[in-house]
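Showing chain A:
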Amino acid sequence: AAKPAVVYDTAGKFDKSFNEAVFRNGVEVFNKDKGVQVREFEPQNEAQREQGLRRLASRGFTPIVAVGFNFASAVEKVAAEFPDTQFTIIDMVVDKPNVQSIVFQEHEGSFLVGALAAKTSKTATVGFVGGMDIPLIRKFACGYEQGAKFANPDIKYIQNMTGSTPSAFADPAKGSELAKSQFSQGADIIYAAAGGTGLGVYQAAKDAGNYAIGVDSNQNFVQPGTMLTSMVKRVGVAAYGTWEEGMNGEWQPGIKVLGLKENAVDWALDEHNASLISEDMKAYVEGLKADIIAGKISVHDYMSDNTCNF
Partner candidate 1 sequence: MSQARVPAWVTVALLPAINVLLAFLVSALLFIYIDISPIDAAKVMWQGAFGYAEGIGYTLYYTTGFIFTGLAVAVAFHAGLFNIGGEGQAYIGGLGVGLVCLTLGEFAPWYIVFPVAIVVGGVFGAAWAFIPAYLQAKRGSHIVITTIMFNFIAASLMAYLLVEVLKPENTMATESRVFAVGSWLPKMHEFFALFGYEMSASPLNLSFFFALVCCVFVWLFIWHTRWGYEIRSVGSNPSAATYAGIKYVRIVCLTMLVSGMLAGFFALNVLQGELHQIKLNFVEGFGFTGIAVALMGRNHPIGVLLASLLFGFLYQGGAELSFEYGVDRNIVVVLQGLVILFCGALEHMLRPSIENTYLKLFAKTNEEAA
Partner candidate 2 sequence: MSQEQAYAIELSHIDKKFGAVHANRDISLQVPKGTIHGIIGENGAGKSTLMSIIYGFYKADKGSMMIDGKPFLPSSSQDAIASGVGMVHQHFMLVETFTVLENVVLGAEDGWKLNESLASAKLKLEELATSYGLEVPVDAIVGELPVGLQQRVEILKALYRGAKILILDEPTGVLTPQEADHLFKILDKLRAQGTTIMIITHKLREVLAVTDNVSVMRQGAMVGHVATKDTSQEHLAEMMVGRKVLLKVDRGQAAPKQSLIEVKDLCYVDSSGVERVKKMSFSVRSGEIVGIAGVSGNGQSELLSLLGGIIKPTSGEIVLNNNTISAANPSDPQLVRAMGVGHIPEDRHKMGLINKFEAQEAYIMGYHQLPMYNKGLLQDKKAINQSCQTNMDKWDVRPADPTLKTANFSGGNQQKLVIAREMEQDPDVLLVGQPTRGVDIGAIEYIHQQVISSRDAGKAVLLVSVELDEIMNLADRIIVLFDGAVVGEVNSDDANEQILGLMMANIMPEHLKKGAKPQGEQS
């Protein structure tokens, strides 16, 4: 029988960010679709990452999905100990014969929402609120900035990071202050890539009658009417895919790079924001998307050189 498993990052499976996306769009859906329970584990400290992987592996679970770049060294070690177990790591590359690495082209999706924001902004000013100041978040920021400047070279771009510790992903009060600050500097649209902190940004946008852009999962429903769109990163779907492959015996090691083309990152259009997006706008963004997929537009990946020079 299939024995899929997942180990979340220490932020926990309800982090309002990618762990939660794995849980909601991966685990829950998989449980329902396949009638197979995915074994979950949430480590509470660094040492338990390895411990969790090892225990799952020794009990015969496979494939085991490790959520987040923080798992790199643990996966590397445990994968060597259990060569017959399939490991999948998300957001990071681990080079082992029994490890599948899934990375996303977040900058591509961010580019789209950046362009959309620039086109929508009445003040020609757009803002970005990041969570913890780490390269991954800068990757979001950089794609967004590039997209905005692509759509309007004269756009003013404001960027803030919430903090330098993981609590920066869970500080809506600060998110709201940052949003207010950016609004006072003229921004009228803010893209928040900040986990739970983003909720404060969305609330502030609503209070101020401005727009916000959600992240990771489709967050348009959070504040309907003032959520311009969301940059969707389908981590859950990717996890789902890997378990499904495992079940069907199709699982392959190696690197999976998932971007617009694979429909793994995208911008969200649903009933909550349909009224905000004109047909022109929609066509424009879809056009950009096609261009990126076709390689006509190259979006700079911050993490390729740790700079944002596009």
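Keep this in mind: a contact is a pair of C-beta atoms (placed from the backbone, for glycine too) under 8 Å apart; a residue touches a chain by one contact, two chains touch by 3 or more; residues count from 1.
For anyone wondering why these and not others, all candidates are chains of the complex that A comes from, given by their letters.
The shown structure was predicted, so the numbers you read here are calculated from the model rather than taken from an experiment.
Enquirer: Any copy counts here: identify which of 1 or 2 touches chain A within this complex.
Expert: In this complex, among candidates 1 or 2, chain A touches 1.
Enquirer: If we count contacts the way the header does, which residues on chain A are in touch with candidate 1 in the complex?
Expert: Contacts found on chain A: 12, 40-48, 50-52, 54-55, 69-70, 72-73, 81, 91-92, 132-136, 139, 164-166, 303, 305-306.
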